[in-house]
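Removed from the display is one protein chain of the complex; every other protein chain stays in position.
The block that comes next holds subunit A.
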Amino acid sequence: MKPAEFAYVRPASVAEACAVLASNPDARVVAGGQTLVPMLAMRLARPSILVDILRLPELAGIAEEPGTLVIGATTRQVEAERSSLVASRLPLLAAALPWVGHPPTRNRGTVGGSLANADPSAEIPLVAVALEAEIVTEDEGGRFAMPADDFFIGPMLTAAPEAGLLTQVRFPVWSEPCVGVGFHEVSARRSDFAFVSAAAQVALDPDGRCTRIALGIGGVGDRPVRLDVAGLVGTRVEGDRVAQAVEAAAAVLEPTSDLHASAAYRRRVAILLGARAIGDAVADAQEKGAGR
């Protein structure tokens, strides 16, 4: 459980980090290290050099732009969890963050690190895909933004440039007055890797009809997936209709089997948790509407 040798640099800017990455093909970026360091300890990763970006001030922080909440890559998960901006503008991320690891790992782990490592069962990538966030990367060629759905390719595999790094994630903020969220997860024990997770966000009009809906499923296949349940828009989102819509949309899932859960179980639970997350999101939106 000791990592192999590597060199360590702490660049002073993103540009300098990109230059080091460009000249060292097997360099790895490290920030919070909560995913990478265990891989180093087990020697599943053996980079020649670690490029530590955690202290780059330009990468940290949460900022609001019109219609968008921008979270810098090295923002600690605990900061996002406690952020009033995240709570008010991005309640789905706020609901998911307590499920990310444990308090001590959230104290070190970063939002960008969770995205860049692309674990199929990770909660932050799931929320990014569900809400159609945009992921911004940078290398010596410049900045590049892409939809989260294109960023995640497979388990621990992303479309990030080979000699670049993830600099920020841009979440669209829903401006509707009544927005509710729901998040559910099944794992062997609390905060362990999810077998299935579901994240839902719903907007209701004053009559209680759905005007917009987003649903994402994680842990089931090799990356988080957004399910198309737009058929529920314009309805009251209640009764059997919800489970039917989720079941139909879940046809696109490609569940995997492992020691913990079979593919059939994962599909069944994905439909159940998806419907439950939508139900919670509707109840949450109604509660917020009643309080207005």
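Simple rule for what comes next: a residue touches a chain if its C-beta (ideal position, glycine included) is under 8 Å from a C-beta of that chain, and two chains touch if they have at least 3 such contacts; residues count from 1.
Simple rule for what comes next: contacts and distances are computed from a predicted model.
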{"item": "Name per UniProt, for the chain absent here [options: \"Amino acid ABC transporter membrane protein 2, PAAT family\", \"Sulfurtransferase\", \"(2Fe-2S)-binding protein\" or \"Tryptophan synthase alpha chain\"]", "value": "\"(2Fe-2S)-binding protein\""}
{"item": "Sole contact to the chain not displayed, among A:N107, A:S187 or A:Q286", "value": "A:N107"}
{"item": "Touching residue (missing chain; options A:M42, A:I153, A:A264 or A:A283)", "value": "A:M42"}
{"item": "On subunit A, residues whose C-beta touches the chain left out of the figure", "value": "1-8, 10, 30, 33-34, 37-38, 40-42, 50, 52, 54, 78, 98, 101-105, 107-108, 190-191"}
